[in-house]
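A short worksheet on the structure shown next.
Every protein chain but one is kept in place in this view of the complex.
This part shows subunit A:
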Amino acid sequence: MDNYHKQDLKDFLHRVLSPTVLVLPTGDAEKVARKNELSFIDLLRPCSLVDTSPIAVHTTRDQPWRVPRMNIRFVESGEVEQAPEEFVDVVLDGVIASSASTAQGLIPEIKSKESAALVTQDKTERDLAPWFVDYREELQRGLRCSDHEYFDHPIAAILVVSSQEVDVISKLMALMSIDALPALFREGLMDPNMLKHYVLLHDNQEDGGARERAEESLRLMKETLGAPSCSLLCINSNEKGAAGPSDDIWTCHRPHAAKMDIPPLEENRRRGAFLSPADCDAITRFVSEFVTKSLVPHMDKRVTAVRKGIKNQFKSWGSSLFGKPSGEAGREGFIEGSEASGPIYLYTSTEGQIRALADLAFMLHDYDLALSHYKLVQGDFKRDKAWRHVAGASEMSAICHFMMLIRITATDNNDLRSAILYEQVRGGGGAQVRKYALHLVHAGHRYLKGGHKAHGLRCYLAALQVYETRNWTHIDDHLYSALAKHSIAMHMLPQAVSFYVKLLGNQEGKPAERQLIYLRDFALVMRQHCPQLVISDLRLPLIKDTGLSICRSEPNADEEAVSANLSKDCILTWSDLEEALVDARRWRERVRQSKSTLQNLRAALPEAAPRNKRCIVVDEETTFSLDLVNPLQIPLELNSFTLEYEFSSSSLPPPHQDVAVPKEVEWKEHEEESAMEIEQQDLTLEPSSRTRVSLHMKAKKEGWVRVKGVRWKLVGVVRCVHHFDLKGKRLNDSKARRMQREYQRDERLDMQCVPPMPRLQATVSGLPDTALYGEIVRCLLHVRNVGSRAACGLRLAVSHPAFFSRASGEAETVEYPQGYLSRKTNKHEEESVPLHPFDASWELEPPVLELCWGEKSVLEAGQAVAIPIWYRAHRPGAQNFKLLLHYTSTDSKSAMRYRLLRLEASQYVLPSLKTSVNLRSSASDMDRLTLALTVDCVLNSSSLSDNTPLSPMHEAAKGRSKAEASLKLLQVMCLSSRWRAMPLAQAGGTTQFSVAGGSKARRKHSLGQGSRTPQVVIYLQVTPSGDAEQKGMTNSSVSFTPDCKHMALSSSPLTGFFHYWEQRRFCLIHPLHDTRELQDDIGTRLVLLWSTSDSGRMGCVFLSCGEPESPARPDIDSLLYNHSDASLQKEHSFTRDGDKLARLAAHSLMEKQQLCPLQLRVEGPTDVTLEACGKPMVVPITILVSNSGWSQPLSISFEALAPSEAYGSTEGQAMVERSWDFEWGGCLRKSLKLQARERECVKLSVCVYRPGVYNLNRFRITFSQLQFPSQDFSASNFQHLLRVHAP
C-alpha cells in the first residue's frame, strides 16, 4: 500500500472512530439558532476538529502523551438510533449518483507501470475518487448504533438552553431525564451517565436587560450544576442587515442524509445572517474549551476508572466461578437473545464495559490498551456465540494492528458495495497494472449491475487503457461491446459509435455469430439514433490504398508500375518510348550517355520536355480499381459504393489542405447536374475474401477534380467514408527528411478535365504468332478515330526497331510476296548501286516510325485507316513488342499536347536457316574466288535444343506453327564495292534449291556425295570488279527460281531492313568515340532470300564477309535490349573457325589480317591409264604458285619431297611396304620470289607404277619473308588426286 493511502485511511479512521457528543437543545435554544436558518448542531459541526495537543493523556501508561488532534462527532438525539437499511441504501445511491458528472472527467491515464506511478503520485483519495470518500463516510454513518458496535455511544452530552427561558434549571433537568433521551438509552444499551455540559445560549438580538437575565441564569446554573460544566454562548450579535459571513460554512458539514432534505432558502434569507465573526470565534472557542477541559480529561479518567472497576469485577467473577456456581441469569447486563440476533450486552455488562474501555483507549490513541481489551472481550463474545460482537471486536483489533485493508468478498450481494470495494482494492495501479485493470473491470461490472452507469463506464474506460493494443482481442471485444452498449444507454452517441467502430475493426478471425450480432447491433443503433452520421474510420471492408490503380483513357507513366510487364529482353519502358516520341533531344543524350560513368547523370542530361499532365478528357471514362478485403466471416453488404471527389472549375489545381486538421466529414449525394458522372455499385463481399472493384468516372465539365476517397453504405444504413492516404516518393535528399520519413505529396488523384480530344483505337493485323527467323511480313495498323475531334501527326515508337520498318509509298493492292518479285530475263543480274553514306550518329536516332497516308495524314472523327508496316523477324526467340502510337489534335490550343495509345504484341521467332560463308580460291582461275554459302535448315532440327533447353513458349510456338517441311531458296544477292558474284556453273545451275530438315540436297558439282547433312552449299564465283578506287557498289543478284524472279534491294520491303542492318553493322565497327578514320565500306554483304514451299511466306538472311572479329564495344542494342544478337554471332563466326584458305580468302577480301597470301594450284591430268602392267608411267604436272596479296612480295622455296621425307621417320617401317607410291621427277627444289598478284609455275613429272589413286600433296613450301614468321605452308587439306587406271 502506498504511503498516501495509509495516511488517507488513517485520517479516515480517526475521523469516524472518534468520540460522539450528543447535543440536546431546548426548543427555545433551537429557535435562537434557527434565526440563521441553521440548527444549533449545525453551528457546532464546523468546529468539530479540535487541537488537543496542549493536554496530556495518561490512561494506564506511566508516561503521559498527547493526542495531536481530535475529531468530535456531534449528533442529535434523532441520530442515536439504528438507521433502516433501505434508507441507507437510498442515501448511498444518492451519493454515487450525485457524483456521476464528476466521474466522467476522472479517468486516470494508467496504461502501464510507469504511467501508473506517475498518475498516482501526490494524489489523495479525494483527487482520484471523490465519490468513494463520500460513500465511505455515509456508509459509516449508516452503520451507526448497531447492537454490536460501541463507537457510536455518546461519551458526552451538551445540553443547550436559551437565556430567554425562565426556569433554566428545570428545563435542563427535563432534557436530561431518561425519558427525553433516545430509546437506546432507555433500553440500557447506552450509558445515560455520560459527561454533561450545560450551555446557556444567549441571543444578542434580545434587548431590555436580557443580558443581565442571562448572567443571572448562568450564575444560578453554576451554583446548581457546578461551574466547570456550565458556559454561556452568545450568538446573533450581528445587526439586522449587517453583512455576516458570506460563505455558507455550515451546510457542507451536514451528513448526507440531512443534506438531502434541506429546505430551499426563502428569498433574501441567508444562512448565518446574524452570525458575526466574533460569534463564530466564540463557538469555536467554546467547542475547543469543552473538548480540552472537559471531554478529554473525562475520557482519560473514565479509562482509568473503568479499568479498575473491571479488574475488581473479574476478581469477583472469577471467585464466583470457582466458589459457588452462579447461573447465566446472574450475569449483570447480559440478555440472551435469539439464534439469529445473538445475545445483547447492556452497558452495565462486563463485556460492554470492556468494549467501551477499549474504544475509549482507541480514541485516545492508546492502541496497545485497546488491542489487549479487544482481544480480551473477543473471547467472551465467542463463548457467548455473539458472532457479530466477535466480528466487531476482531475488526477493531485488526484496525488496531494498524489499518489492514478491508477484505472484500465478491460474493457480497450488494453490487454497489462490491463495486466500490473492488475499485478501492485496485491499489491505484502501481506494479500490478493488469491486476488493477482486472479489478476495475470487476468494479465496472458491479457498478453497471447496480445501475450506476456513469461509474461503470468510467471503470471500463480506465481498464480499457490497460488492455487496448495489447493483442488480447477477446478482452478488447468485451470492453468495447459493453462500453458501446452502455454509452448508448447514457446517450453518449459519438462515444458509442467510436466503440462500435473499434469493435468491428477488431473482428478478424472471430466467430461468425459474434460478428453478425455486433454488426446487426451497430446497424440498429445507427438506424435508430443517428442515420445521418458519417463514419470515416470504419475498417469494414479494409481498403488497401496501395492497391489503388487509376486507369485513364489516356495512358500515363503512373500506371507503369501497376501494369509492369517488364519482359527480360526488353527494358524499354513505355515512358522511354514516350520520350523517344516527344523528346528526341533527351533520348539522344541518354543513349549517348548510356555507358557514362558520371556520378550525376541526371544533371548532365537536358531538362525533360514537358509531358502531359494528368488529364482526363471530358466524356471519356476513367476507371478506378481498388481492393476490398472483407475481414469478417460473414458476407458484407455495401450499398452505393462510389467515389468521393472534389471539383473546382478553375484552371489551377485545388490547394492541398493540411492533413493534420481533421475535417468534418459530410455526405452529399451525387447530383444529376454535377461535374462528374460516377458509377455507384451495390456489392456483397464474400466472407474473408478480397474483391477487386472497378468504378467508372466520367467528367462532364472542364476543370480540376480531386478524388478524395470512396464512400458506401454499410448494410444499407451506415454511411462510411474512406479517404485515400497516398504517399509519393520517399524524400531522401537531406538528413532531416530521412530521419522524419518524409514523403512527396502524391498527386495521382488530382486530375485536370480537358475538353474533348481525338481518340484513336488501333490494332495490328497480320502479325503472326510465330515467325521464322528472317521472315518478312506485311502487317496492317488499323487505326480508328472514335473521338469527336480530328487527329493528326501519327507516329509510332517501337521497342524493337530492327523488327519494324515503315512501308513507303507502294500500293497496298500489290500482293505480297509474289507481287514484289519482278520477272527478269536472266538468272544473273547485276546493277550498280550508289554507296550508302553511313552516319555514326545514326544509332542515337529514336526508334520512331512516321506514319502517313493520303495527302494530309489527318484522321477525321469516325474515320478509320489501315497503314501498312513491314515486319521482319530479326532475331529468334520470344519477343514482346511495345508499340506506342502518338497523335495530336488538329486543334493546336488543346490543353493536352498529345495523346498516346499503347499496343502490345508478343511473338515467338523460330529458327529457320543457318548460314555460313566459305571462300576459297577458284580451281579454274587464280583471279577468282569460290564463295561457298552453306545453308542449313534448322526448321525442325533439334540442334538448337542441344545447347539451350526449349522454353515452354518455344514448345507452344512450335506446336502452333505450321509444320514447314522445307524452305525454298529464291535469290542471293552480293553487294560489294570490289567484287562481283555470279553462279559457278553458268550452264547447268538451274536446279531449284530447297532445304529440308533432315533430308539432303546438294548441288551436283560439289566435292563428293554421300554426306547426310541437311544443308545446301551454294557456290558462287567472285571476281574483282574493276579497280578498287571506283565509288559505288555492284549488286550481283542470282535467282534460283525457274522463272528468273528477282526482288529489288532498293525498294520495300528489303530496303528498310537492309539499311537498318547495314547501319548497325557500321556502328558496330565504328563506335561513336572511335578516332580512327571512318571507312564507308563495311565489306561484302550477302542477302539470301527464301520462301516456304508454297511461296506463302518469304524471308531473307543478311550476311557479311570480312570484318573485324569482335565488335569494339557492346552496341547500343545490347544495352537497350540486354541480350546478345544471335544472328550477329552466326554471321561472323566463319572468320574464327573456317579453314586456313578460307581465312586467306577472307583476308584477300578485306586485306587487313596478317595472313599468308599464298595460293597453290596443281594443273595436270587427273585420270591416266597404265600402258602395261609393271611398266612405270610418267605424267607431267604443273604446280601454279601465286601471291594473291595486293601489295606484299613473297619469297618462298619449293621442295618436292621423297616418300620417306613426307611420311616422317616414325613410319619408317611401313614406308618400305609402300613401294607402290609415286616418285617425283624434274626439278625438285626451287626458290621463287613472287611480286604482288604474280604467279609462277613449277614443272614436275610424276612417275607411277601401278593403278590406284595418288594424292600429289607431297611437297613443302617454306617462306623466307620477314613479315610472316617462318611458316610452314603444308597445305594439309589441299589435295590433288591422280587416278591411275589399270591397262
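The definition used in the following text is that a residue touches a chain if its C-beta (ideal position, glycine included) is under 8 Å from a C-beta of that chain, and two chains touch if they have at least 3 such contacts; residues count from 1.
What we mean here is this: contacts and distances are computed from a predicted model.
Participant: As a check of understanding, state which of "Deoxyribose-phosphate aldolase", "Trafficking protein particle complex subunit 2-like protein", "DDB1- and CUL4-associated factor 13" or "Aldehyde dehydrogenase domain-containing protein" is the UniProt name of the chain not shown.
Facilitator: So the chain that does not appear here would be "Trafficking protein particle complex subunit 2-like protein", according to UniProt.
Participant: Using the touch definition up top, pick the residue from A:A214, A:I420 or A:V433 that touches the left-out chain.
Facilitator: The one listed residue touching the chain not shown is A:V433.
Participant: One chain is left out of this view; which of A:V441, A:V1017 or A:M1047 touches it in the full complex?
Facilitator: Result: among the candidates, A:V441 touches the missing chain.
Participant: Who touches the missing chain here, A:R219, A:R285, A:K385 or A:R470?
Facilitator: In the full complex, the listed residue that touches the missing chain is A:R470.
Participant: May I ask you to list the residues on subunit A that touch the chain which is not drawn?
Facilitator: 410-411, 431-435, 437-438, 441, 467, 470-472, 474-475, 478, 509
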